[in-house]
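Here is the structure we will look at.
Just one protein chain is left out here, and the rest sit where they should.
Naming follows writing order (A and B), and every chain is counted from residue 1.
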Amino acid sequence: MKKVLLATTMFVAGASAAAAEVTISGYGRFGAEYVENRGAGLSDTIISSRLRFNIDATTETDAGVTFGARLRFQNDDGDVATVGNNARFSASFSGFTVSVGNVDTAFDSVALTYNSEMGYQDSSFGDSEAAFFAYNSKVGPANYMGVSATYSFGGANLYFSYVNPDQTVSTLPVGISEEIGIAADYTAGQFTVAAAFTSDAAGIVGNDIAFIGAAYAINDAANVGLNYYDNGTTAGGVDRGNQATIYGNYTFGATTVRAYLSDRENDPDTAYGIGADYALGEGARLSGSIQGDFNGNTAADLGVRFNF
Amino acid sequence: MKKVLLATTMFVAGASAAAAEVTISGYGRFGAEYVENRGAGLSDTIISSRLRFNIDATTETDAGVTFGARLRFQNDDGDVATVGNNARFSASFSGFTVSVGNVDTAFDSVALTYNSEMGYQDSSFGDSEAAFFAYNSKVGPANYMGVSATYSFGGANLYFSYVNPDQTVSTLPVGISEEIGIAADYTAGQFTVAAAFTSDAAGIVGNDIAFIGAAYAINDAANVGLNYYDNGTTAGGVDRGNQATIYGNYTFGATTVRAYLSDRENDPDTAYGIGADYALGEGARLSGSIQGDFNGNTAADLGVRFNF
Partner (left out) sequence: MKKVLLATTMFVAGASAAAAEVTISGYGRFGAEYVENRGAGLSDTIISSRLRFNIDATTETDAGVTFGARLRFQNDDGDVATVGNNARFSASFSGFTVSVGNVDTAFDSVALTYNSEMGYQDSSFGDSEAAFFAYNSKVGPANYMGVSATYSFGGANLYFSYVNPDQTVSTLPVGISEEIGIAADYTAGQFTVAAAFTSDAAGIVGNDIAFIGAAYAINDAANVGLNYYDNGTTAGGVDRGNQATIYGNYTFGATTVRAYLSDRENDPDTAYGIGADYALGEGARLSGSIQGDFNGNTAADLGVRFNF
């Protein structure tokens, strides 16, 4: 069999960079996932896996504007097949990027918000429990249309996103609205701060959500941070309450240990997690975690993740 | 993240060309699309987009025959996901190409027929309103099987195509038939002529359609042309009438302006379009158009298209 080899770095004919190119990148992960009390008749422990391919095409114009398009093919355990998601298009120039279609939203893109995640599946009960729109990795809504803009300068990033849940109708149904989000993050020396606000998040009228986070790099090996979320309301108007998550990690040699605690308003229980990564080189790692959710159930995972 | 970079041109080990290769090409386009009176409750203006990936695999035999196969993944606004279409296979030798499967048909492949198109979506009300089979870019009929042949020599191209709407049955249902098409185009100096004829087009018995077109390159910058169509009949036997489209375009610097008029037999109204492209380099362009359909409604588009 003749193999078609797409190496990670390769010579390009001529002295100048190619004006148009297609890249395939992504990751694979697989391992054991334990979830206490997963459900009646269900197995608490399964092999959980994901394969993600991003296909990115770009063309750089004479004036230096880079047009791009991305399609993702993602397969998770429990799926029956693999289909591509909806496309995201972008135009970038000098740190400024505008995207349309299946866009990354401000609330989902801002720094720090997922920093308490751990294990080979990068999960955390300390993530925001709010409902909001994000890039759809798999099958998505039919007439969902987003527009986003990001601007990066110095150590700062600004994010704006707008999502229309159904751009084809002249009037959205009662209770459904466009989602508008703004966010910013900034790194100065050992400090990083981040904040995000989204109105009518997930298209739910009145579901206004917020995030503020700060992290401190104690030294080359140790980091600590605090994330605070206003999780907004449900479609029925019930307040989801606020949530605070503290986390830290420490690296010695190839090993990084991680921990977090998360507390929800009006909830007696505290979620927690402890985990460890062992770097295998070239972006591959062996990772495991033990986490407890807000209902007192324990989850654990141990597996491998590798990038390509 | 390690990026897998597929540059547009790259060195190949050894002095000879590779015998087997896979290429990914296609285009992205996005912009605003206005359609007057789109429908009750519908938004007249939407963001309309398309991402198209063609995956082409070829192998060249010792005797110089090139076998090829193509799969297309296309995502349009309004879709929920992206799936590949049905495959097209080909064998090429010395300007002669035979294809099977999801083939390009003669009527759809001949030169000039789409030359009045404009805007970032390459649309025109001056295109033939006939029903006929063409390459299916997305989900297609289950047992559709085509065979096509093209031959190129000098400035001429000959096209033949045969499509069986359901190759698995020994007798097609009443009113359904195989479609057979022939076409030719020829360029000599400033003149190009093209003609096509298809019987039982789209598998509709009695739907015989025809096209004849001519174009003249006045100079390096200006082109004019005339397309004439016999649009055949509907499945119910109603004559779709004839259609004539005149078009022209003029290029100055990076800008190309375009216009067309199209007239249908027994129809009081005339369709029209005026548009402009602004070349951004490397195959990218900003394009817009204002077009009027045969019912007096106006459509307009403005957006970007880039190839890769």
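Operating definition for what follows: contacts are C-beta pairs under 8 Å (C-beta built on N, C-alpha and C of every residue); 3 or more make two chains touch, one makes a residue touch a chain.
Note that the structure is a prediction, hence the values are computed from the model and not measured.
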Which listed residue (B:E117, B:D200, B:E282 or B:D301) would be found touching the missing chain in the intact complex? B:E282
Looking at B:A40, B:A63, B:V174 or B:V238, which makes contact with the chain not pictured? B:A63
Sole contact to the chain not displayed, among A:G41, A:G236 or A:P268: A:G41
Missing-partner contacts on subunit A, residue numbers: 1-11, 19-22, 24-26, 28, 30, 41-44, 46-47, 49-51, 53, 59, 73, 75, 77-83, 280-284, 304, 306-308
Name every residue on subunit B in touch with the hidden partner chain. 2, 4, 6-14, 18-25, 27, 55, 57-63, 65, 67-69, 71, 83-87, 89, 91, 100-101, 138-143, 145, 147, 167-171, 282-283, 307-308
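The rule we apply is simple: only the chains that are shown with their structure count from here on.
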Rounded to a whole Å, what is the gap between the Cα centroids of subunit A and subunit B? 38
